[in-house]
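In this view, the complex is presented without one of its protein chains, the others remaining in place.
Letters A, B and C name the chains as they come in the text, with residue numbers starting at 1 for each one.
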Amino acid sequence: MILYLLKRTAVFLVSTAVAGVLVFAFMAVLPGDPAEVALGVNATPEALAELRRQFGTDRPPVAQFLDWFGGLATGDFGTSYVTSAPIGPQISDRLGVTVVLVGGGMLAALLIAVPAGTFAAVHHRNPLGVVISAFSQVGIAIPAFLAGILLVFVFAVQAQALPSGGYVPLAEDPVEWFRSLLLPWLSLGLVQGAVLTRYVRSAVLDVMREDYLRTARAKGRGRMGALWRHGLRNAAVPVVTVLGLQLATLLIGAVVVERVFVIPGLGDLLLNGVAARDLLLVQGVVMVLVAAVLLINFVVDVAYAALDPRLRGAR
Amino acid sequence: MRRIGIWIAAGGLLLSIAACGGGGGSGAADGERQATQEQSLSVGFVAEPANLDFTSTEGVAIPQALLVNVYEGLVKLDQDGAIVPLLAEKWEVSDDRKTYTFTLRQGVKFSNGADFTADDVVFSFERLKTDWKLKITSQLDMVEKVEKKDDTTAVVTLSKPSNSFLYTLATRLGAMFSRTGVDDLANTPVGTGPYQLGEWRRGDHIRLDANPGYWGEKPAISSVTLKYFKDATALNNALLTGGIDVISAVNAPESLDQFADPNRFEVIEGTTNGEVVLSMNNGRPPFDDKKVRQAVRHAIDHQALLDTAWAGRGQLIGAMVPPTDPWYEDRTGDYPYDVEKAKELLGGKTYDVKMRIPNLPYAVASAQVVKSQLAQVGINADIEPLEFPARWLDAVFTNADYDLSIINHVEPRDISIFANKDYYFRYDNPEFGKLLAAADEGTEQEQIENYKAAAKLMSEDAAADFLFLFPNLIVAKKGVTGLPKNAISESFDFTGLAKQ
Amino acid sequence: MLSVEGLTVRAGAVELVHDVSFHIGPGERVGLIGESGSGKSLTALSLMGLLPEGVTAGGKARLHDRDLIGVPESKLKDLRGRAMSMVFQEPMTALNPLMRVGAQVAEVMTLHGRPRDQARARAVELLGEVRLPDPAQVARAYPHQLSGGQRQRVMLAIALANEPGLLICDEPTTALDVTVQKQMLDLIAEVAPALLFITHDLAVVASVCERVLVMYGGRVVESGPIREVFTRPRHRYTEGLLAASKLTPRGTRLPTIQGSVPPAGQFPGGCVFRNRCPHADTACEKVPALTGEGHAHACWHPADRG
Partner (left out) sequence: MKGRVNAGLIAGGVLVGLVVAMALVSFVWTPHDPELVDAANKLREPGDGYLLGADKFGRDTFSQLMVGARTTLYVGIVAVGIAALIGTPLGVIAGMTRLRWLSELVMRVNDLVFAFPALLLAVMLGAVYGAGTLTAMIAIGVATVPAFARVARAATMQVMVTDYILAARAAGRRRLPVAFRHVLPNIGSMLIVQASVSFAIAILAEAALSFLGFGTRPPTPSWGRMLQESQELLFSTPRLALWPGLAIALAVLGFNLLGDGLRDYLDPKLRRIRAER
């Protein structure tokens, strides 16, 4: 187990470093010298040189990379060329919002998918189970932003029950914080929940066909008892994979929901950075997103091992 | 049944949370604030500033938020467009109209505590040449020197008489900076205005709080929150659900019906200085050919464009002059919609051109109409939306790498941009420059005459096409007063606002 | 002790097991033999109440004085693992891969009321009783760390934990290596109370059981003491089966049953074997009854008439 953890950790760290190189290289090929962009066309060569020195863009790329990547470890993302504000605090603010948004959305998805998927599997032969399956198929087919727009329309504009958008920090007003996030959570949760329902259903169906479930019943457990005690944890293994995949794609995928609900998350920051050509900011956000996905992969791998003893020795 | 159960439970949760918020949230808070005389107001905007330094960053978002509210100039425009004193109590103009002696208001302090003196006036004018990074600083090129006579008197000497000088001082170019407050303009603006920066949560809002040391009358609203919405629909929804009090500019004009209830909302529709220009690159084929440009002007059915792209809100114009300017003349008849005429001018040729537009609602909507109408005469325009501001500014504005573009030129009295042949229009007619120079140096009557002639010339030259005048569409909650009908300055002035 | 009377198993409209009757006395070891598709596993599963979804059983089956067919799950589950237990064919998949072996053995005891710590201790003992070396360590292992033979011993330990009156083994050694098979069979023979042993392997049944039931096409076609059935088969199917399993001298024709087992539900009416039977005639269009005391058969033209 310890060996496995060490190995996974190593893979995670190496991948992150490689991702860092990729992100840096990608940004380096972007046309446009940040100093030129900042000073405009009428700038003097001296001013340009001075600004390049100030930005540090006059140094060799490798040195720039090491400086930047080394800074990341301490949370120093550099200072924006455009806004001349430090990037680190912005990213950490936004990351917090996105994590709450995506985490809550996934929680909502789980709360929907686990009961619904299990129910649909257990009752896969009767009409209600089929209806749930059909619902989840339809849910998958609806774009998240459309779900968001409709939720706003119904709950905010028509019912006037919840805010249509905006974000209130938890520390400022916990009730408003919750209210401001409820619809975004729901729109992520409904769509992701539909996707997840399918996976939970098929995982539970698979597990229900497993011999050890029959063994459990032969021991004297009832159908549901066997499923509860022996099935769910086994079914969780494939579901955790999907959950990891979903979480990873959602970190950036949530940007459309952020847009609909005017939530200042990481995706929004990225789009702002792109619109303002704030390359260092874009670079930082992309790096954080990519590292987060890799981290999620790592956590999923570890969760696997925690769930499934067969993986601990192997690999 | 389990799924249905969950639905009911979720619905119940929503409702209970909603009820609790509805009772304890905004309603109660409103009452409280009124009781303590601490009025606050939140105004929704579409474009958020990338930073707060309008001396280095283009775009209207920064002066909109900060000018008059945080930064003040020597003069300002009143609601009718007249120039009135602000930091200058009064001024005297020499007989040759080249020397302006400003008497400064006393007891004015910057929000960093420093006193405002004639030294700051000299400092601010010098910064235009040394620190500003914008092309528009050329509008004050006629300033020859600025001197301090004493602490409360500053003398500005012009190289030639200029009608636009005082007017320009009312724009961001005339903003007064503190000698000790320019270290971090991007994040910490320091001005003499009635408001100072309270909080800026990037991507969400800027809060301006009343400046306790303000020299003049305290504004009725002590705390204004500028909330930013990239999405026009989200902005509408925010007002509909009480998230904000005012929409500064409706960017989804078709949706105005939502605010039809006069008991809840007030819709203000007026004009702005914003000419939505279909720019044509005069500097390269095919639009270096006047006939092709003229064909474009004939090919566009402006009324149809306004009706479809912007819900018919706004006004048709034929030149770079809004009706609120004194030298306005109706030039919409210069190029009537005439497909046959356009085809004739093109001589049967067809063209493929690049239409590189900012990814803003009005531009994307207008571009689709323009493309469709140009296709009727054989000009195939390929629309490429660029992220605004950065990519558009870089590709079109700075490098003029475009054939057609569409942008709302919001700066007041900006017909002069056509006189600069390096401007992205690449319009180069010396006659036009002469007319403008004559207008600026001449008497008031000459000014009007020459501006009229210049507008006529550029219209006939088809230097660009003018799609429509951007409407000032403001929607406010019932009871918000002091909103301007016409937006004629760069600033969204909060000082006159109140809440009943 | 176990008596089965007219057991039928059906999946929807298709009857898979028809009218099966037999009984097993206390301590008796009975083999149930047949090819795959003969209905032998379904018969066993219906006794345990573990038929797959959509498959139902009818008829009567009683263990001591408790009904096994047509009673609600809640009553049946008390019997499972206590009064009767079952060892399945696939040891590789029959254990929960995510749970330690000891816990899985203990579970069957705690389920039926034994305190947890007692059950844990007893589980280790049981693992020893099924001849697993170092039972304490095995108890801490996960299934994937054990071999197939070891896992099947674990299954046996689970089955025996509550000292049931009846043990049902469904091909318990089929998936195991030959050398391991023998040990396993010996162990089952040694520890089993009353036993219903399902297999397709004649040699295996001969080594473990005293009595045998031969199934084909969902029917019991012959039954009786091992020695009699194997030496003097009466049903033509049993005869063919025995002939096919005998080693023949090189060069002689291997006697096999012609054709192959039809898919479920497509057996002929009357005698289910008649489409493959060399002796079949019009008489076989009627269903033959299982007749005979002790050694019974269901055939219109039985072999070895004298």
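Basically, a residue touches a chain if its C-beta (ideal position, glycine included) is under 8 Å from a C-beta of that chain, and two chains touch if they have at least 3 such contacts.
Every value quoted in this text rests on a predicted model; they were computed, and no experiment measured them.
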For the chain not shown, touching visible partners are A, B
Per the whole complex, from B:372, B:398 or B:429 the residue touching the absent chain is B:372
Sole touch to the unshown chain from A:5, A:170, A:232 or A:274: residue A:274
Among the options A:5, A:47, A:128 or A:142, the absent chain makes contact with A:142
Out of A:99, A:170 or A:256, only one touches the absent chain, namely A:256
On chain A, the omitted chain is touched by residues 11, 14-15, 18-19, 22, 26, 29-31, 137-138, 140-146, 149, 153, 157, 195, 202, 206, 238, 242, 245-246, 248-249, 251-253, 255-256, 259, 267, 270-271, 274, 277, 282, 286, 289-291, 293-294, 297
Logged for chain B, residues touching the omitted partner chain are 231-233, 236, 252-255, 257-258, 301, 303-304, 307-309, 311, 359, 364-365, 367-369, 371-373, 375, 383-387, 391
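To be clear about the criterion, only the chains that are shown with their structure count from here on.
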Hopping only between chains that touch, the fewest steps from chain A to chain B number 1
Per CA centroids, the chain at the heart of the structure shown is A
In terms of CA centroids, furthest away from chain B sits chain C
Here the gap between chain A and chain B, centre to centre from mean Cα coordinates and rounded to Å, is 38
Distance in whole angstrom between the CA centres of chain B and chain C is 87
Per the touch rule, the chain A residues reaching chain C in their complex are 125, 210-212, 214-223, 229-230, 233-234, 307-310
Within the complex, chain A is touched by chain C residues 48, 50, 53-54, 73-74, 77-82, 85-86, 88, 90, 93-99, 107-108, 111-112, 142, 144, 155, 158-159
Residue set of chain B touching chain A in the complex reads 1-3, 6, 10, 14-15, 17-22, 24-25, 48, 50-51, 56-57, 133-135, 184, 186-187, 201-204, 227, 229-231, 233-234, 237-238, 240-243, 387-391, 394, 398
